[in-house]
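Shown below is the structure under consideration.
Here the complex is missing one protein chain, while the rest keep their positions.
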Amino acid sequence: MEKFRFLTSGESHGKCLTAIIEGLPAGVIIDTDFINSELKRRQQGYGRGDRMKIESDTVEITSGVRFGKSLGSPVCLVIKNKDFENWQKIMSVAPEDYTDEKSFSVFRPGHADYPGAVKYGQKDLRNILERSSARKTAIEVAVGAVAQLFLKQLGITGSSEVTQIGSACCPEKFHEEIDMNKEKGDTVGGKFIVIYKNVPVGLGSHVHWDRGIDGRLAQAIMSIPAVKVVEIGTNPLGLCGSEYHDEFDIIDDKVCRKTNHAGGIEGGMTNGEDVIISGVMKPIPTMLKPLDSVDINTKQKAQAHYERSDVCAVESCAVVAQARTACILANEILLKYGADNMEELTQRFS
Amino acid sequence: MEKFRFLTSGESHGKCLTAIIEGLPAGVIIDTDFINSELKRRQQGYGRGDRMKIESDTVEITSGVRFGKSLGSPVCLVIKNKDFENWQKIMSVAPEDYTDEKSFSVFRPGHADYPGAVKYGQKDLRNILERSSARKTAIEVAVGAVAQLFLKQLGITGSSEVTQIGSACCPEKFHEEIDMNKEKGDTVGGKFIVIYKNVPVGLGSHVHWDRGIDGRLAQAIMSIPAVKVVEIGTNPLGLCGSEYHDEFDIIDDKVCRKTNHAGGIEGGMTNGEDVIISGVMKPIPTMLKPLDSVDINTKQKAQAHYERSDVCAVESCAVVAQARTACILANEILLKYGADNMEELTQRFS
Amino acid sequence: MEKFRFLTSGESHGKCLTAIIEGLPAGVIIDTDFINSELKRRQQGYGRGDRMKIESDTVEITSGVRFGKSLGSPVCLVIKNKDFENWQKIMSVAPEDYTDEKSFSVFRPGHADYPGAVKYGQKDLRNILERSSARKTAIEVAVGAVAQLFLKQLGITGSSEVTQIGSACCPEKFHEEIDMNKEKGDTVGGKFIVIYKNVPVGLGSHVHWDRGIDGRLAQAIMSIPAVKVVEIGTNPLGLCGSEYHDEFDIIDDKVCRKTNHAGGIEGGMTNGEDVIISGVMKPIPTMLKPLDSVDINTKQKAQAHYERSDVCAVESCAVVAQARTACILANEILLKYGADNMEELTQRFS
Partner (left out) sequence: MEKFRFLTSGESHGKCLTAIIEGLPAGVIIDTDFINSELKRRQQGYGRGDRMKIESDTVEITSGVRFGKSLGSPVCLVIKNKDFENWQKIMSVAPEDYTDEKSFSVFRPGHADYPGAVKYGQKDLRNILERSSARKTAIEVAVGAVAQLFLKQLGITGSSEVTQIGSACCPEKFHEEIDMNKEKGDTVGGKFIVIYKNVPVGLGSHVHWDRGIDGRLAQAIMSIPAVKVVEIGTNPLGLCGSEYHDEFDIIDDKVCRKTNHAGGIEGGMTNGEDVIISGVMKPIPTMLKPLDSVDINTKQKAQAHYERSDVCAVESCAVVAQARTACILANEILLKYGADNMEELTQRFS
């Protein structure tokens, strides 16, 4: 039941990340600068390690767009991995007579290593890590940026921000919390919020469980690497019914609400208020402090491998969540309004 | 990408609720008593109103099962609404010359009434309420019970319980919290947990966002009426990496973990530990205390309509969540192991 | 990518056939008489056997419709099997201590018996036959009738007829051909055509293979039991390009065509001309003449079991094809125009 469909591909140290979006209407103005600015936002954030400097991702569009507008045909997005030349042998597509010195065999707790190796029958854990890495979220941000361009043309705008780092709920303390964990060789997670404004009434549906937009948003956020909690609107724990529910009002002859605890969603549908969704990201599993683990080959106890140097990536995660939310909203708008081109859609929308 | 597909139908006061499950392998032992016992669990719970007494749901299976075993063909489940005879005119399928005295037109905050009426172009809010009602979760529990029978045959068992009511985290205080809100004419929500044991390693996948089992579980739980928060495993907020991640151990030559903060899911895949998922249910939106609202016809301010008398339904919600989780797990097992009949599946599974 | 989704269930001699349709907009006028008249059309036809007299199918709607109009919620359709009481023991859902005298074990060539028994691990071929029987097309005709009611409200109308029986291409010879085969104890197939008028331009798409409406129609027709050939428009074999392609004209300032060899579909999209699709049905595989076969238990040669007495069912097949085509068109209209209620849809459509 997807109209805005996409597939992504790409290994963390492979040649490039690619996405194909199928279902974008014709006539969406494709502003490459905006896509690149979202890619940049994803790479920033206090607590990120060194690779971010290497990356400086930019997108190339290889199909589906002509003279700055989408054609209605599939849109292909490519982000090159800039340090690929150093990895060409290790990540060779061709069958090679090569001994991979970067091969590793000790499962890292909190990563896909263990279930991935069992599922896909791999002995070299790099064969799992390369795809399970959060690197793949770069291309998802690009896809989400295209969805955001579509939404913007309809007046719908998104934003996101970090609301908690570790136990610090106040922005001034965020860097401090990160620094403290860095010093300990540890990592830290946190909470973020995504808000979309001017979302029309009636996206999603109450008529069947799998059409609720709340569930779809929850899937989109929970499946971001390292997210373990999703909340829509205000966490209702501890509030009674008369405190939690958003009473109606009429202002200037328009129906509105006195509060928005529901985060813009009632009965699995958007209700015209801002759509608000939060997520909690766990601490990054790769840390300087060693964790107890097991070697897949020897089946003996071992210490988990250390690969990357981020201490905190909640800021990036918020950008990814904003992107994913855009994809869900775009899909729901296309399901509700149909439309193969933006002229038609704009008419129906107003 | 569903192999265990199902559709449900039925209005709250219509003739019956129906579900068709497509994709169940042949040879699943269908124990109707178990399905009915799950239906009963859903109807119980301190804080439920009077309708629960009328209901006493039982399932009828009208296809897909012969001599106590599934055939591989679609399974049809029916739950009759026992008070339908009193609603026959109000809920008539045929075009009728009938004035519905139970028609209502004031939006209830927290319900699907407002977005549903806008989306489906309805003036009589009963046309929304009848389907948005949580009554439909009864047939979902029956579907989930069939999924649980399938899982049990593979040794996978589920359970669920309430972990918080309002601000009470301790079971002895739950009834007190409910009574207090009942006296105030208010309602109260809470938190529940679902646990599945003996889940194999490698359900879901890290290779594409929409294949992560974490996202699929989050969708299944978040789309339950009134659920606003979903958590997998331990909420990581405030824990640093070295505290949160589940170190490996080897006991009796088997790989295991020292903790299970991840709730049995790493990299979007099950890792062999118990699958643990929690949800927070908002307070029921229909309460004795009036809420400010608007009348859809007059477009004037009005007080929201009062229909039902539950004060708290978190226990029921936990049962629904257990059912939904079973459906997701059953689907993932069928995707991973294929198999059209239980003999084949049992072989592959072991 | 389905908006008009449905699942069906039911065994040939089970209690009933059921369908749930999810995705029908609110406000579709549900004329039960029309559904029943389509069911009747399916049961008629020269060459059908005795069961047709027992059946006289009628539909009951148990949800999704109120006061004669769809609500937007799932619509449940039920057709009772009128001779079920004679089959209650043989088709018992409960585990029974019953020896099925109607059990059979010799594969019938041309039926699902052999691959079905292998796939689902069954020894009693009734466990395959009961679902593979064309009996299930009755409920599909009911689903298609609902789709036709939806289409009619938009001015789109369908029809179907038989164009060939055996080697007879001329209607006056059809009965003769059937009688001749009946006398021989043989069966005969034939060809049928389905036509839909007033279909809007632009259903389907050229942008991705699985969005072409030609492919979707072909799937819908080819998967009807016993259909082996599907044609869209005129079979182009032997026509050169200048003969086959439909030149444009302008009449009364409207773009039109001089011919419609393409059957209303170019580039995977409807082009505004009548949608025309034909199918060839193979002869019914159950016949009085014995066919060489094998017994699943003894693994010895045996003669195939004789169960039913139809000689020719091409007329019925045409009705099923008309129904299936309606489902595809309804789905494509909902994908293109969106719309949750008929008022909105009618506006967008005009």
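We just call them A, B and C in the order they show up, numbering each chain from 1.
Everything below uses one rule, namely that a contact is a pair of C-beta atoms (placed from the backbone, for glycine too) under 8 Å apart; a residue touches a chain by one contact, two chains touch by 3 or more.
Since we're looking at a predicted model, the values are computed, not measured.
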Legend entry - Options C:33, C:85 or C:292, residue touching the unrepresented chain: C:292
Inset, instruction - Would you mind spotting which of C:45, C:74 or C:268 touches the chain that isn't drawn? - result: C:268
Inset, instruction - Mind listing the chain A residues that contact the chain we can't see here? - result: 5-11, 14-20, 22, 25-27, 30, 32, 61-69, 71-76, 91-96, 98, 119-122, 127, 130-131, 340-344
Legend entry - Contact set of chain C toward the excluded chain (per top definition): 7-8, 107, 109-116, 118-119, 128, 131-132, 140, 164, 166-167, 181, 184, 186-191, 201-202, 205-210, 212, 214-225, 227-242, 244-250, 253, 255, 257-258, 262-263, 266-272, 280-285, 287, 289, 291-294, 299-301, 324, 336
Inset, instruction - Tell me where the left-out chain touches chain B, residue by residue. - result: 1-3, 5, 22, 72-74, 202, 205, 207-208, 334-340, 348
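Operating definition for what follows: only the chains that are shown with their structure count from here on.
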Inset, instruction - Same or different, please, for the chain B to chain C contact, judged on whether over half of the interface numbers appear on both copies. - result: same
Legend entry - Averaged-CA centre spacing for the pair chain C and chain A, given as whole angstrom: 43
Legend entry - Mean-CA-position distance for chain B and chain A (Å): 26
Legend entry - CA centroid of chain B to CA centroid of chain C, Å: 34
Inset, instruction - Specify, in ascending order, the residues of chain A that touch 2 or more different other chains. - result: 202, 205, 207-208, 336
